[in-house]
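Every protein chain but one is kept in place in this view of the complex.
Order as written gives the chain letters A, B and C; numbering starts at 1 within each chain.
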Amino acid sequence: MYPRDPFLADKLNEECGVFGIFDQDGLAVEEITYYGLYALQHRGQESAGIAVADGHTIRYHKGRGLVPEVFDEDTLDTLKGGKIAIGHVRYPTCGDTSLYNAQPLVIKYKKGFLALAHNGNLVNANALRTELEEAGAVFQTSVDSEVIANLIARHIDEGLETAIQNTMSKLRGAYALLLMTEDKLIAVRDLYGMRPLALGRIGHSYVVASESCAFDAVDAEFIRDVKPGEIIIISQDGLRSIQTPVPLKSGLCVFEFIYFARTDSTIDGVSVYTARKEAGKILAAEHPADADLVIGVPDSGTTAALGYAEASGIPFGEGLIKNRYVGRTFIKPSQAIREQGVRIKLNALRKIVKGKRIVMIDDSIVRGTTSKKIVEMLRLAGAREVHMRISSPPVRFPCYFGIDTPTKEHLIGARYSVEEICRIIGADSLGYLSIEGLLKTVEGSGCDFCLGCFSGEYPIAVEGKAE
Amino acid sequence: MYPRDPFLADKLNEECGVFGIFDQDGLAVEEITYYGLYALQHRGQESAGIAVADGHTIRYHKGRGLVPEVFDEDTLDTLKGGKIAIGHVRYPTCGDTSLYNAQPLVIKYKKGFLALAHNGNLVNANALRTELEEAGAVFQTSVDSEVIANLIARHIDEGLETAIQNTMSKLRGAYALLLMTEDKLIAVRDLYGMRPLALGRIGHSYVVASESCAFDAVDAEFIRDVKPGEIIIISQDGLRSIQTPVPLKSGLCVFEFIYFARTDSTIDGVSVYTARKEAGKILAAEHPADADLVIGVPDSGTTAALGYAEASGIPFGEGLIKNRYVGRTFIKPSQAIREQGVRIKLNALRKIVKGKRIVMIDDSIVRGTTSKKIVEMLRLAGAREVHMRISSPPVRFPCYFGIDTPTKEHLIGARYSVEEICRIIGADSLGYLSIEGLLKTVEGSGCDFCLGCFSGEYPIAVEGKAE
Amino acid sequence: MYPRDPFLADKLNEECGVFGIFDQDGLAVEEITYYGLYALQHRGQESAGIAVADGHTIRYHKGRGLVPEVFDEDTLDTLKGGKIAIGHVRYPTCGDTSLYNAQPLVIKYKKGFLALAHNGNLVNANALRTELEEAGAVFQTSVDSEVIANLIARHIDEGLETAIQNTMSKLRGAYALLLMTEDKLIAVRDLYGMRPLALGRIGHSYVVASESCAFDAVDAEFIRDVKPGEIIIISQDGLRSIQTPVPLKSGLCVFEFIYFARTDSTIDGVSVYTARKEAGKILAAEHPADADLVIGVPDSGTTAALGYAEASGIPFGEGLIKNRYVGRTFIKPSQAIREQGVRIKLNALRKIVKGKRIVMIDDSIVRGTTSKKIVEMLRLAGAREVHMRISSPPVRFPCYFGIDTPTKEHLIGARYSVEEICRIIGADSLGYLSIEGLLKTVEGSGCDFCLGCFSGEYPIAVEGKAE
Partner (left out) sequence: MYPRDPFLADKLNEECGVFGIFDQDGLAVEEITYYGLYALQHRGQESAGIAVADGHTIRYHKGRGLVPEVFDEDTLDTLKGGKIAIGHVRYPTCGDTSLYNAQPLVIKYKKGFLALAHNGNLVNANALRTELEEAGAVFQTSVDSEVIANLIARHIDEGLETAIQNTMSKLRGAYALLLMTEDKLIAVRDLYGMRPLALGRIGHSYVVASESCAFDAVDAEFIRDVKPGEIIIISQDGLRSIQTPVPLKSGLCVFEFIYFARTDSTIDGVSVYTARKEAGKILAAEHPADADLVIGVPDSGTTAALGYAEASGIPFGEGLIKNRYVGRTFIKPSQAIREQGVRIKLNALRKIVKGKRIVMIDDSIVRGTTSKKIVEMLRLAGAREVHMRISSPPVRFPCYFGIDTPTKEHLIGARYSVEEICRIIGADSLGYLSIEGLLKTVEGSGCDFCLGCFSGEYPIAVEGKAE
């Protein structure tokens, strides 16, 4: 399969989104999970799955594709009658697109059934696999959920809660994790709170989701974020929280605010919208430009562009138009077509950019290939100058916690200076938001942040960190 | 199949888009047509088709779905080796979604093969069918192209050009029409120029398309619009134009500027972007509001909202966020979910609308159901006041020229006054752009406009016009 | 798509099967037609279609594949509520596998709707097409039904019955034809009765079908065969027959008895089973063999083998076993696999053939490639001698009436003598049934037979008959 978006695939990519519900109001849990996952679709388009528990057993369906492609009325019908549900959307890392890696993972173990949905990445997964294999475990997938399931199964004699705590003490890395037994829904967030996870309510029923936008989609009320190191257990008896010991500083992935999360979500107390708009404003202060028009690369650059425009007084306009129709597959353009410079996904609005000095805002530069194309497109459309502004610092280091980063030789920020990048992409000037500026955009959250991809300093030591 | 967009289907809908190419440079005509159609996908998502001619015969492939769903590398391979191609994307009217109505229509007649791709609607199609049936014709589809093909076949002894002219003299209604023989590409626009059609060039090869955005997609250069009543014949000998006699006033569909066309297209000399932005500005003058924030209903209301903001001085912001993932199918929400008020496609950005007096710009109100939901959503998100502004006049009459309009009882503008509509949708105030204001947005085009859906006055008499 | 049966495709192939019903008992006509077509599946596996009439309009569904692949409960649902139905299964000639050639063909003409399902082939189709094109007709398919529909439409002012008669007077060739209007079912058989067509009854409802086995499938009672040149009109008023003038001698395709028809059908008074068994008996008399065992090439050679065994006194046995699972597609075997002599479809039963002198009965030899493989397979399995006996005369001439015959250079009987063929396929002896013997197998039918593929003498003159 050719990538969905061959001409704009130049982004860091998220691994997953999770959603769960424990019903106390007679709700159709499978349908609510469907809509919840649909709202989280931006977090993963490779596969989707839903598992439901009805007190006795767990049923599930998963498949490759978007949520509305994987589920239809017939498949949802097979999931009816449940009281609890968890769901998962997945972005594949490492070219691993096997159906067998779709989640939730459902296992049968000593105590019955267990379903797991995981967002994040363990840095010691291989070590844990080896350890488990030494003890006789066999693996059928390459997902971390299978490691976690095996660990829980091996600690289960101590009871489920203790088993989870003991498992957490072995896991190093990022995880926003949903577990479901026949009669319980359990939400766990890693000790650093690296991946977001929020708790909400529909009537007397609890919901959990990677982002608050999923709550809005199903008309749930946001209660609070799950805390780093927290285990929330929801059963017929209500909700119970166990707080495991956590390090002094947490490490929420700051890229959630820059690009991953949906603009209408609020994560750990900070509105994604506000953070992005603020980034634009600070960027205007850090890298002003003498220009006629501010434009954003749709869709992710728009909010920061509005902020830049507001702060700089330069008018905002729509200079780039995006084709909204993205089918599951796309033919691979022939060489001729590629050279011809086809503008399939984005088109510059000649009328508005012609003769203008343009400030163009994008959220990040990963490989630089798309940026180069957009600058060219604007010049062809008559832009007099193109000043590129990036609402985040240069991405210079890989992520070890579940974000798909290209290797260093393809990471333009790792190889070149800002001046060089500016020359490579052909802009008249280039300015990145500083790390300090970035941190100001998320001020007011109670938490600390992982800035690893910018600074190379990670909250958790990463062995064998490649240079 | 459930509609693609169950919660936002409250729009007037276009019937089709067409694209054609006559190659003189060794281009892959089927691939270029694929990308051209993809750029016109917004004009029709029900079916797509491409026919190619190679001097001897015509091959074709068509099917239901989006362009990237209908065509893959295998099907495009079966179309390789052509010199001419025409393509079509279709929006179905009247619930008629049969594959047999997909276009291009390819026929074999006395002189060989003929392929047709048609955007528009004939108002005398039934009379022409009856006349042809009286003369022995049989029909296999319900598309106008089949009527046109039969007329041409019956006039062909006079030669193709004369046959086309004689056919045009019988057709009453809107048509932007592409014809392809084994060795010719012919573009025809109806006498009033009701549907757009433009001519462009890639090197020495000519292209034609419903909108100029398709030219940008394939890196073609815009030459000019096809004129009302013009026949353009492209063959190995080059391009020839025949201008048939036309009425004094033309009648381009003004809704192309309001909603149908893509923002980055220019039609008959007017930039769609400029028209939309201008509409917002005039709207600000006609219906000012005492407010804190201007927002647009994405995606179509955004440009006008920027115009309103600019003219009024009220800041623009993103108050509504749209889910970008639309699969081909979608489960039909259960009653419970519907009542619960699910926000599947749009979500209000609480952070930005809370406590504010909002001016919300949309391009049109058709049934009013969506407008009502959005107003509610904004209020739930904390908006203090919601002032709705519509960048076109009230739609009060049906279209007979190919636009899918609901019956009068579902057309809110036909049944209620502006005050009543305001009450129904629950807004604090409601203002529509005046017809005069609308005409100002497209000033500078050389043409006249059809305003039938607003005024009930159509360029062409429509018999049996229901009241 | 690779052929369904890559290793046994060495047969003459039928073009189509038709089925129709006019309900007077409240039957589900679409479901009965589904089962009727399924019983006729051996007559065509390329596409299937059903059209139903309900007094007002005609609905239809057709597609590529086997009957159970084309129709499911959803598609049959869309055909519910009809009173009349006609259906068609199709075998494609000339590599033409386009969906657009699937039948029934449904047209709209002067008098309303008309559906047609045709089995057979017109020899003057091209001339008729040209004539119709001269008169302005346009064609969208390459099927004869479209020609017939156009002819009827052009004669319709004389009334439907006269139009059909006038149309028949123009058609030269083979046709078993079903027509359906909104309220009538009409069955027509060509003047020579070349293709079979039978009339039956379920309660007060009439059914028509290519073969009587379809009646058994739906528990219908056989009434009689439709006569050459007969038009049967079934309406609310009952059944009416019009006998058009016919030539002195009819010409039923004798290959129906040899291979095409199902063993359990009776055609024009002769049981297919009896004819095949008789062929085996006569073959034993004409070409005795000194052997230990008679075997048949499954499935078509089995009945004749039983006849040969009975007449010769040599025991019958199962010497060849067939794999019953044929999927829609099959990978194309690599060269290595082909050379290795894979036995995918047929396997020789070593246990039974080893050391024996075998008489192997097949119904016909077309290209000879399969016969050669089977002889080799038997020898490898230890057969001492292989005496091939064919229950029909050598196929030496093409069929112009709807049967797919290879060109002369691939028709082994056209190029080589029996002795040469024997040598080519590697048999110890080879004997074909004589034409006289063949005619004895169908004695007792009231009709005459087309023996064209054996004798080169056709009931109808074929212009441009290639030599």
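The criterion applied here is as follows: contacts are C-beta pairs under 8 Å (C-beta built on N, C-alpha and C of every residue); 3 or more make two chains touch, one makes a residue touch a chain.
Given the structure is predicted, the values throughout are model-derived calculations rather than measurements.
The shown chains contacted by the absent chain are A, C, with contact judged over the whole complex. Shown as candidates are C:Arg129, C:Arg262, C:Lys281 or C:Lys356; the residue that touches the absent chain is C:Arg262.
Contact with the chain that does not appear here is found for just one residue of C:Ala135, C:Leu160, C:Ile223 or C:Ile321, C:Ile321. Considering the full assembly, C:Thr303 is the residue among C:Asn101, C:Thr303 or C:Thr441 that touches the omitted chain.
Residues of chain A that touch the chain left out of the display are 99, 105-110, 114, 129, 133-140, 146, 149-150, 153-154. Within the complete assembly, residues 27-28, 31-32, 34-35, 38-39, 41-42, 45, 65-69, 71-73, 76, 202, 213, 216-219, 262-264, 266, 271, 273-274, 299, 302-303, 306, 310, 315-318, 321, 323-334, 336-337, 340-344, 347-352 of chain C touch the chain that is not shown.
FYI, only the chains that are shown with their structure count from here on.
Considering every other chain in turn, none proves to be in contact with both chain A and chain B. When chain centres are set by their Cα atoms, the one at the greatest distance from chain B is C. Distance between chain centres (mean CA atoms), chain A to chain B: 35 Å.
Residue positions of chain B in touch with at least two other chains are not found.
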